[in-house]
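Read the structure below first, then the notes.
Omission of a single protein chain aside, the complex is shown with its protein chains in their original locations.
== chain A ==
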Amino acid sequence: MEEVDVEPSPMVIADLNSFIYRHLGFEWGPGDLLVYETNYKLSAGSPLVHVVRKDEDICSPILRKLFNESHLIFVGLQKIKEDVPSKNKKSQFVSISKNYRSVIRACMEELQQNADGSLASQYGDQVSILLAIELIWNLCEVLFIDAAPAGSLLLHLLDWVRLHKSDVDARAREVLQSESPAQHQSYWDVVISLVLQGRMDEARQVLSKQASLRAESSSVFKRMDVLLQTMPIFNPTGTQTLTEFDVKWRHWHEECDRCLQDNTFASNRHLETIVKILVGDEDTILEQKELLSTWYHFLVTRLLFTHPTIKPPDLHYYAQSSMNMFLGPRAPPEPLDIILLSAFEFDLHQVIKDCSIALNNWWFVAHLTDLLDHCKLLQSHNLHFGSNLREFLVLEYASGLFTHHSLWQLAVDYFDHCPEFGRVYLELQIERIPLDTERKAIKVLRICEDRQMSEQVRSICKIMAKRALRNNRLGSALSWSIRAKDAAFATLISERFLQDYCNKGSFTDLDLLDNLGPAMLLSDRLTFLGKYREFHRLYGENRFSEAAKLLLSLMTAKIAPRGLWMTLLTDALPLLEQKEVKTRTTHALHSHFTVVKKLDEDIESTKTELLRLALARNLAMAIVKEGTIET
C-alpha cells in the first residue's frame, strides 16, 4: 500500500459547536459519517447523532443534471462496438469527449446564471471547480484522445488556450465598438493579446483602425500588417508536409528577425513589442504576464513563435521551463498547475491520482478514466485489491451515487459495466434501498430480475409480503409471494386465510380466492385453500356430488392439514343428507372419520355422534338406491 503523498488536511465540520460533551464517537457509513457525542459516565439527556456528508455536490440541483446527462453519455460509450476500425473509433471518442465537456459547460452556465444571494459563494466555488475540470479534460482530450501529431498539436493547443481565455473577445468587442478605437486605453492590450493567441487576422483588423489615422506612419503599419498576414499556419488537411511548413516558417521567422534588426518598428514601441513577440523573444513574451495570466498560455505562445512544429514527447521540457519562468522562484505551484504539468508530461496515472485527491467527488476521474480506458490508453495496472484502475474509480463513483435517495438508479448502470466487482456491489447495495411504495419496489425488483439476482428478489418480495400481511392485505401479500415463487410464504398466507375461516366461518377476499389460477400450485396449502373454496362454491351452487368428490380428493390427497380434517368432515355432514352421494364416497368418508377419531381423542362427542349417524343413514340410503332397479 502506497503512502499518501501529502498530509491529509483537517476538515472543519460546521454546526458541531453545540456539543456539550467533550468526547466524540463516530462510525463510517457508505457515503457519510455518523458522529455522536459521548460521555463515559451515564447521565441524563439524550445526545444527538449527526450525519456528516463529505460530498455536498450530490445534493445540488443543478449538478444533478450533470450526473444525469453524463450517465446517458457513459451508457452510450459502453455500447460502442469493438470491431469498428480504430480511425472511426477515434473520432467517436473525440465526439464523446466533446459531449462530456459541453455538459460541463452547460452546467457552469446555469450555475453562473443562478448564483445570487445566499448561494453565490457556494455556486461560485462550484463554477471554479467545473472550470478547472473542463480545462483538464480539454487538455487530456487534445493530448491523449485526439493524440494530435506534430503540427496539428500546436493548433489544438491554441484552440484550448483560446477557449479558456475568453475575456479577450469581450475586450476586443468593447474596443471596436467604441467611438475611436485607436484611442481606447485597452487598444494595444487587445492587439497584443490577439497576437499572443495567434489570432493574426483579428489582430490585423484591430490594427487597421490605427493605420487609418496616422498617415505618416502608415508604411510602418503596412509592414506589420504584411508580417502578420504572411505568418504561416499549418494546415493538417492540406497537402503541405510538416517539413515544407517548417521551411516556410523559418523564412518568415528570418523576415521578422530582419525587421527587428533593421529597427523598422523603432518609431512605435508597441509595434516593436509585437515584432519581438513574433520573433519569439521569451523575455518580451514574459513581460506580458498580465495579458497571459497563466503559465500554460505562456507555454503555448512561446511554442507558437519558437517551435510551431513541436512534437508531443518534447512538450514536457517546455512545459516545465515555462512554468518555472512564469511563476518565478517563490510562488509554489497550485494543485491545478501540477496536474496540467503531469498532463504535458503524458503521465496519465499521475493526472488521475492528483485529480482524485484534489476533488471531493469521483465524477470527473471516473468518467475521464473510463473514456481513456476505452481509448486503450491505460495500461492494465492491477491494483492491490484485484480490479483495475478504471473499475475501481467507476465503482467508487457509483457507490457514492447509491447513497443518494434518488440517484441510485443511475448507479445501477455503472455497476453493470464493471465486469469484476460490479455485480457484487450491486447485490449488496440494492437490498438497502428503502421501499416506501409498491411502485418503487416494483422498479427495484425489475432491476434484480433483469440481472437474475434471485436472492435479492426473494428477499425484497418477502419484505413487501410481510409488510402487506401486517397491514392485513392478504391479496397483496399473496401476489408478492407468487412473484418471488416463495412457497413457504404462500403457505403462511394460506394458513392466515384458513385461520380467518375457522374464526369467522366464512372466507374473506373472495375475489382473490376465486381467481387464483395456476398460482394455486405454488404451495400445497395454497392449493388446498383454492380447492376448499371451490368446494364451498360447488356446494353453494347445489352441485353436491361434485362437491363431495372434491372433498374426498382433498382428504385422500393428504394436502388438507390435519387440524382441519374434523372441519372437513363436519362440512361433509350436510352433504350426507343429500341424496346423490354414492356408497363409495360414503365408505371413504367413513374411513377418514375413523382415522380422525383415532388421532384426536377428545373431539366433542356430539359431533362424532352426529357424524356417525349421518354416515350410517347415508350408507343406508345409498345401498337402497343402488340396489333398486328402475323399472
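A few remarks follow.
Note that in this section a residue touches a chain if its C-beta (ideal position, glycine included) is under 8 Å from a C-beta of that chain, and two chains touch if they have at least 3 such contacts; residues count from 1.
Assume contacts and distances are computed from a predicted model.
Per the UniProt record, the chain missing from the shown structure is "Nucleoporin 43", taken from the list "Nucleoporin 43", "DNA polymerase delta subunit 4", "PIGQ acetylglucosaminyltransferase" or "Prolactin 2".
Summary of contacts with the chain left out: across A:Asp257, A:Asp314 or A:Asp509, the touching residue is A:Asp509.
When the full complex is taken into account, the listed residue touching the unshown chain is A:Ile442, out of A:Ile442, A:Ala557 or A:Ile623. Only one of A:Ser321, A:Asn471 or A:Thr556 touches the chain withheld from this view, namely A:Asn471. Although one chain is not displayed, its contacts with chain A can still be listed: residues 61-62, 64-65, 68-69, 71-72, 75-76, 405-406, 409-410, 436-440, 442-443, 446, 450, 471-476, 478-479, 482, 508-509, 511-512, 515-519.
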